[in-house]
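Following: one structure in structure tokens, then a few remarks.
Here the complex is missing one protein chain, while the rest keep their positions.
First chain written, first letter: the chains are A, B and C, and each begins at residue 1.
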Amino acid sequence: MKIIYFSWLKEILGISEENIKPPKEIKNINLLMKWLEKRSIKHKKVFLKSKSIRCSINQQIVNKNSKIKQNDEIAFFPPFTGG
Amino acid sequence: MKIIYFSWLKEILGISEENIKPPKEIKNINLLMKWLEKRSIKHKKVFLKSKSIRCSINQQIVNKNSKIKQNDEIAFFPPFTGG
Amino acid sequence: MLIKKGIGAVVNFTGIARPANNSGNIEHLEIEHYAGMTEKKIKEVEKYALKKWLLNTCIIIHRYGKIKPGENIVYVGTAAKHRKNAFKACEYIIDYLKVRAPFWKIEKIKNKKIFVKSKKEDEKKIKKSF
Partner (left out) sequence: MLIKKGIGAVVNFTGIARPANNSGNIEHLEIEHYAGMTEKKIKEVEKYALKKWLLNTCIIIHRYGKIKPGENIVYVGTAAKHRKNAFKACEYIIDYLKVRAPFWKIEKIKNKKIFVKSKKEDEKKIKKSF
């Protein structure tokens, strides 16, 4: 599973992506965020702000109850600020 | 008093402007239109359509009750269709 | 200049002569105007828009005379700090030019002159003069 980070999430973590293999019980985005939080202090700092974080699965915006699969590309980011 | 005509009014009349000296009792646009109507068959044809005619005095849009003066520049025309 | 004025948004509108209407193919447009009054009206709406929408700049061009299909008739450009103001001002000005500036369109179709009628929907948009 590929995880991509943008904006201040990337800045805090110091990485723009990582490949992970969460256990099978990590079925949706909410659970994945809680699982990722435990990976490091930096991860904890990022995912504590979960209310400010948006998410996509395979480049589709999703809500945090959405199911995830092993080969998904999942991205975490703040609200968009284009234009 | 200078009278200017535009669009289909000019087309029907065959003139774009004329200088006139209406009598003193012709105090406003409505009276002026009735007075102009009598000048020729073409004028009659034009001013019969008075509801479709708009008017300005000295390049200011006015309603037909507006007072007129001897040295005014008065224009008659259909609604604008610019842009 | 953009930097100096703090411009964040530029909106441009161009109106183009269409090749046909319900009566057939248009050979050309003829736009008549009331010289003197036209300039006055355009300056009025420019002044109004600059103030109301806090524009940095506003450019208004309206052609008259003979115009062939595909040619530009009118251009309105607005620049502001924020996009909403630039959009609102640009739309207002073009609506204004349609019904409050002394222009009249004539369409030439098969050697006939068609005096274009104003659209009531357009007149309603600009309720009153200023």
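Assume a contact is a pair of C-beta atoms (placed from the backbone, for glycine too) under 8 Å apart; a residue touches a chain by one contact, two chains touch by 3 or more.
Worth saying up front: this structure is predicted, and the values here are computed from it rather than measured.
Undergrad: If you put the missing chain back into the full complex, which of the shown chains would it touch?
TA: A, C
Undergrad: Which residue among C:Ala20, C:Ala35 or C:Ile61 touches the omitted chain?
TA: Of all options in C:Ala20, C:Ala35 or C:Ile61, contact with the hidden chain holds for C:Ala20.
Undergrad: I need the residue numbers on chain C that touch the omitted chain, in ascending order.
TA: On the chain C side, contact with the omitted chain comes from 2-3, 6-20, 69-70, 81, 83, 86-87, 90-91, 94.
Undergrad: Name every residue on chain A in touch with the hidden partner chain.
TA: Chain A touches the chain not shown through residues 4, 6-8, 10-11, 56, 59, 61, 75, 77-83.
In this text, only the chains that are shown with their structure count from here on.
Undergrad: Need the CA-centroid distance for the pair chain A / chain B, whole Å please.
TA: A distance of 74 Å separates the two centres.
Undergrad: Quick check: how many Å separate the C-alpha centres of chain A and chain C?
TA: 50
Undergrad: How big is the gap, in whole Å, between where the Cα atoms of chain B centre and where those of chain C centre?
TA: So the centre of chain B lies 26 Å away from the centre of chain C.
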